[in-house]
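Have a look at the structure below, then the notes.
Omission of a single protein chain aside, the complex is shown with its protein chains in their original locations.
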Amino acid sequence: MGATRKIGVAAAMVTVLAGGGLAFAQAGQEADAEAQMPTPAASSTGTNYGNDAGIQPIAFPHAIHARDNQIDCAYCHFSAERSVSAGIPPVSTCIGCHGPGKVQVQSEQGQEQVAMVLEYWNNEETIPWVRIHKVADHVKFPHMRHINAGLDCTQCHGPVQEMGVLQQPDDAWGDGKMGWCISCHVENDASRDCTVCHY
Amino acid sequence: MSADMSSGIKRRDFLKVVGVGGAGAALTGCSTESAEKLLPYVVPPEDITPGVATWYTSTCGDCTAGCGIWVRTREGRAVKVEGNPNHPVSEGALCQRGHASLQHLYSPDRFTGPMQRVNGELQPISWDEAEVLLAQQIQGAAGNVLFIGGSMGPTMADLVDQFLASVGGSRVEWDGLAEAPLREATRIAFGSDVVPHYDFESADFIVSFGADFIETWISPVAYQRGFARATGVDAEGNKGEFVYVGPRLNLTGQNADEWVPIPAGGEAAIALGMASVIAGRNGNAGPYAQILQAYSPEAAAEATGLEAATIRELADRFQNSPSLAVGPGVAGQHRNATAANLAIHILNSVAGNVGTRVRLVENAQSAASRPYGEVEAAIRSMASGGVGVVMVHGTNPAHGLPPAAGFDEAFAGVPFKVSFASEPDETAAMADLILPDRHFLEAWGDASPRPGVYSLQQPAMEAVPHFDSKQTGDVLLSVAARAGSPVGPATTYDHLRNRWQALHQSVGAAEDFDAWWRGALKEGVVNVPVPATEEPAALRQPDAALIFDQPAFDGDGEFVLMVYPSSRFGDGRHANSAWMQELPDPVSKIAWHGWVEIHPAAAERLGVEKGDVVSVTSPHGSVDLPVFTYPGIRDDTVAIQMGMGRENSGRYANGNGVNAMTLLPAEAEQPSGGLVHLATRVSVVPTGDVYRLATIEGSDDQSKRGIAPAAYIGSLGQSEEEGYAEEGGYEKKPLEEMQMLGGFGAVQVDGKAKDWPLPGTDRGDYADPETPRWAMAIDLDKCTGCSACIVACQSENNVAFVGEDQLRMGRDLAWIRLERYYETVDASHAGTLDVRHLPMLCQHCNNAPCEPVCPVVAAYHTPDGLNGQVYNRCVGTRYCANNCPYKVRVYNWYSYADVPEPLNWQYNPDVTIRNTGIMEKCSFCVQRIREVQNKAVVEGRAIADGEVVPACQQSCPAEAIVFGNIRDTSSRVAELVENERTYRVLDKLINTQPAVHYLKKVTFHEAEDGTH
Amino acid sequence: MATATDANLTEAQRRGALAHPDVELHEEVNRDILKMLSAPGKGWWFLFFLAASGVALMFGSWGWQIYRGIGVSGLSSPVGWGAYITTFVFWVGIAHSGTLISAILFLFRAPWRQSIYRMAEAMTVFGVMTAGLFPLIHVGRVWHAYWLIPYPNARYLWPNFRSPLVWDVFAVTTYFTVSSVFFYLGMIPDMAAARDKATGFRRKLYRFISMGWRGTDRQWHHFGKAYLFLAALATPLVLSVHSVVSWDFAMSIVPGWHATVFAPYFVAGAIFSGVAMVITLAVPIRKVFGLEAYLTTKHFDAMAKLVMLTSMIVFYAYLTEFFMAWYSGEPPEKQMFWNRLFGHYWWATWIMLLCNGLVPMMLWFKRVRHSIPALFAITIFINIGMWFERFVIIVTSLSHEFAPFAWGVYRPSLTEMGIVIGSFGWFSFWFLLFIRLLPPVAIAELKEVIPPQMRRKSGGHDGHDAVPATAPAGD
Partner (left out) sequence: MSQSGILASYDYLDSTVDAVEELRKSGFDEVVTYSSYPEHHLEDALGYGQSPVRVWTLVGGLTGTATGFGFTAWSSMDWPLIVGGKPVLSMPAYVVIAFEMTILFGALATVLGMFINSRLPNVTPAVVYDPEFSAGRYGVFVPATGTDLDRARDILRKHDPVETREGAHA
């Protein structure tokens, strides 16, 4: 397809530009994060708690859970296989492992974070996670269809298992815009009918 | 520019309470910048999966019909109400008021918490303080407590009675739709003090003496379904007949095959005249034989101005088929209403319908039927200072009673006045203490709508957090305890369980109570078998003096005034609902404002036209209203709808129309004690003002276009060619001639709709036979025009309301427009009647004129045959709407979806909310199609026929709508498309090839097909 | 004094001499025309202030509409197109006279075009500039209007080339581009002339615009060819543009729109309204700038005859529409046209019929054609009538379509009227700037038809002699 090539060139240019911008923005954010969140630096295992942990109430390290401990995504994001929504784990899921007398976290930073989770649990409060991955409201993304088609979570969400605090993958991975969705749909011969996603 | 639209949906506030996911999908840009919070549960409820709807059964509390409902909740919010398919009353359907109950649940006008009136101003107080205060007042009142309630479920009524027994007081019931004369007549005739239950389905000949069983009468959903099954033409071409006898055609009357326009109050004479003919043959009149001799058809003819032969002929037909007579309902409650009801009972009895189609088992219908007489006594008691504390719950007598009743003055004089209203109303405006009740979707309760049906009402969601409400039952129990006279259970829930434990024992269920209870909650209803037929009750000697003659009317005006219940507001209780206000009245097609119905001939006499404001004056009051000229009313009668003219209600109700009750005397009919509604004459004087009515009606004339043609019953089953020739009038027209010249592609217009090739298949488009082809069939012989589908659609598809000013400009957003055309309606002669109702929705044309004109392909055809509308691609040129011959595309002239919090909680998260400048229209509920498809794919199976049900079909009480895959030859819709009555609107003229097929209405007379 | 009987004059010059009997010298032309570019008087400033107020009104109203939503217009269902599209078509129609006069009359060598064509072309450019705003004003989400333009995007989305609106985008932008180029091209020599007379800022401006035009033989040679080919291209274009605009309607199925007669009908209407507008504008300009020598009765007479001819074509199209509706036998068509004449908007229809059909018939009389005030009055009526023609076509048809239950009426709102009235200010704003900054009469082309100065007088009479192509130098 001619457009693919054209857009590929355009995308490459945009990527170069965006890459620079992103680096710049990241640097700024890092400074912000330091100002807001005194706690996490790098854990003893070398896992980064994330350079923008500041926006999340808890610096949840996906890398430790998904990579180091090989926990399946769907263990916590429990409804991805049967619902349009993947589901954000309830606090009880965290407590299932990190509750008193259960898995002990080694690092000091980690212990601090777990203590915060326990505080939410004891106060019967929900953790106000900040949404990172979001399609526009006029787009319907049924998770179950994509899981059912054999897609890996990382194909859209990026290498989450390498991340500390969740962040969007850079635009080289995918910008989350419509062209990106379409490219994948075309490649996989999935429907390009508009009302598959927009209604 | 579009980012502001999401501000109407405050996800965060909501998610704090219940969970995760979108509380509504707004059409925002692709920004991920906003720091949106995801708030998971602390502990997830077992039955909630994010993104998947959870359904709860309950019972609709909006009227006394007791329809079983399913409440669809998403992440803990109730977003839609549907009929419970397993419930014998609703059988899956629901009326427009039931759908709109969500508008009251999320009404922004609800009281935010308990309030006390201090120096005339309402001040918030805590529940504790409020209960203590009430307890003190009750102790001080020394047993002089008055509880004015609406019609309540059995458990609630029992709880209130226990409370009053404990603290010392009495209860009266006021319901503006009370059928007291019917109940009294039933007692007199058969000795059963009940409102009977009517079985329409098994009748072949139905006579209504004014009963509006499609809009409001007793149990409209069940009766409408029964009616549609009885009178819809079946596969063998059999069709039940329906004759309407009365001075004004309500929606029920518009669905009649024949209209006998008798003067107001003449129904007893006709019923007795018919009964006398039948009794003269079979001698079934029992103790009424003498009376029937006096009321011969000739006498009835003389009294009503009809021909005696007409009455005899009606009697013949009534006797010769399984028949049913009903009426006259609230609108017909005149000074001899008990007698009129008794006359109809006599007619049913002599024709042998009692015990079969008229059922008199104890507690036959839960319909409100307490007499106004009791309220009258309570008012006297309040006025005389005999009441220390008055509590008002579930009713609004300050608006619903005629001013002459003196309720306001008497109520104001009571030392301590409590209102349990959850939304402001005229009675609460006078109360000292307001203890807002829960909405029924947040509360426990039950109903027993008819023999053997026990229906549970359970909270479908946590109480809406904006409002600090408490279920009145709980308040009463708590207050009783604080007042030192506790009643047994601690909560309403306990009380309900206790009572149901007794039911559990009486039905002799095999399981233990807890299991049975859980099952009942899951099903929503417990059915106890009752005998299919009962021993026909014999007519008893009347124990009251009754006059069957025409009643007296006050005053000497030119017109008799009918005050009839509204199919949108009931007696006014549903008025503060933008959905109900915006829904065009099924008869007048007017929204928001009130009107007075006048026959065109009378209007000509008065020199007024539609929209001219007239002053309607009775001896009891006077109101100014714009005229709606209506050929379906006698020219000596005018009619005004109840339920409007609210002054102290919420923002949507206040100031719309006038309160018709102000024209009525405060008089109890004897012997039933029911409030008279049809009791006064009025004079009508033009004021010279003009009011621009908000109406969706352009023209009531089909203008020779054959939009809603009809088929004569005698022509059914004849050759197909003939059947087709009758339709339209466009056959063998230029289109085909041009095709013969080779000017068009292989589009075939002749023959059956289903044989027409799908456009594009010859070119290889839509080639995959596995891809479904969605289509719809609407049986106009069943459709009654009740408009429930419109509100169901509004609820499902986040269709916004626009308000009166916008609607007046023609900017209503409803995706379904119920068109109403007159073919033959003429009050000057009795006989054939032909009103056509046609739900007009997007026809999903295969050759859609709207699609090619869109410059950005926002309108296009999906592979599964839908006319897709991609909101986010729409630029708003409105070209598609111009080019839509059906005018079903509606446009967001403003951001109508920005509604006051928490009305936005109702939004369906599966449907994008449309911003300003976007065209929208019926999507065939594509979100439901996709949901089923997603499910089927994940489960690795095909979609079954009937699995995809759009909201309109789901809601339709008349079962007129069928949706499905037309490519699947065994599907119901494919079968219906084969029907000889099937046609497609305007298709022959403009070759649009719609996916919506209509089945012609069937008439008993040679029908005007609307094309000449 | 040149006379038309001079045997040695070219045909064009002979006709030109007839058209401008009072213009003798080429220098006079320069002087008279460039005089118009001098410092404006009070009257101009007053008009300019009025026009600028109109611009403010238009953009203020539009801004309000964007802020609040398209709902501030009176548009509704079923009449989703109203005053905006009416005004769009009106201005596109106005825009037709310019290219018509400059291109078609150029090809036909009409002798009276030179004095007016520059003004008419300016009208075209500003007319399209005004018209082009209206689709933008009209759409509900103007911030997405660029989606109608095919530009490469990451979503792989293209406009729908089957939609007449996309045709319209192409036709109108092409028309704007080509007519601007045509306008500009013809102006280059005149800008050079202005440059050579101007000082200061204006000199810089004109130098920039004239791009170093010297008037060499080579330049004139290619200029002439290019102008001819542009005229040849612009001629089908001008016919196509209003045809495409008419197809916005004719390609739909709306009764009252769906008619094959629409393309010629609209083109004739556009010429009709355009020429009328030229007259409306030329009358005051002639008066104010004293151009009686250049805009003579002959010019007005010729234009009036064109107006009369197109008026009859347009009126014939009206009758055709009514006849076809009746002849079709289709109830929706028949009733729509009945409604047009006697329904809710009967007054608009009758304004249209009177102004466009009846009033121009006065032009049969030579006295009327030669009376400048009468022409001015008649063309004002025509302008009004042609606005209402589009209003009638659009609004009456939409208000009375296929579904009787959805019939409705439309009342323009104040905001809408503000924009429509403001658009006249917007047009006048540019036009007033134009007559002060650019030569409103084509200098070079006028000279072409004014006999050149000759050294050798032809014997005896007071005229110029021919140039004997091979004559030896004498004197």
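Going by the order they are written in, the chains are A, B and C; count residues from 1 in each one.
As a working rule, a residue touches a chain if its C-beta (ideal position, glycine included) is under 8 Å from a C-beta of that chain, and two chains touch if they have at least 3 such contacts.
Being a predicted model, the structure only gives us computed values, none of them experimental.
For the options C:L100, C:A234, C:A317 or C:I382, the residue in contact with the chain missing from this view is C:A234.
Within the set C:V23, C:I70, C:M119 or C:A171, the residue that contacts the chain not displayed is C:A171. Considering B:W500, B:Y860 or B:F924, the position touching the chain not shown turns out to be B:Y860 (whole complex). Residue in contact with the omitted chain (choice from C:V181, C:A348 or C:I372): C:V181. Within the complete assembly, C:A193 is the residue of C:A193, C:I382, C:L398 or C:V441 that touches the hidden chain. When the missing chain is restored to the complex, the residue among C:G63, C:P284, C:G329 or C:P452 that touches it is C:P452. As for the chain not pictured, it touches chain C at residues 25-27, 29-30, 150, 156-158, 160-162, 166-167, 170-171, 174, 177-178, 181-182, 185, 188-189, 192-193, 195-197, 211-226, 229-230, 233-234, 236-237, 240, 244, 247, 443-445, 447-448, 452-456, 465, 467-473, 475.
Take chain B: the residues that touch the chain left off the picture are 759-760, 763, 765-766, 845-852, 854, 857, 859-861, 993.
Rule of thumb we're sticking to: only the chains that are shown with their structure count from here on.
Of the two chain pairs shown, A-C and B-C, the one joined by more C-beta contacts is B-C. Chain B and chain C have CA centres that are 59 Å apart.
Taken residue by residue, chain B touches two or more other chains at 873, whereas all remaining positions touch fewer. Listed for chain A are residues 177, each touching two or more other chains. For chain C in complex with chain A, the touching residues are 152-156.
Residues of chain B touching chain C in their complex: 1-2, 696-705, 707, 806, 809-812, 817, 819-821, 840, 849, 852-857, 873-879, 881-883, 885-887, 889-895, 916-919, 986, 989-990, 1011. Of all residues in chain C, those touching chain B in their complex are 68-71, 74-81, 135, 138-141, 143-145, 147-148, 157-160, 162-166, 169, 248, 251-254, 330-332, 335, 398, 401-408.
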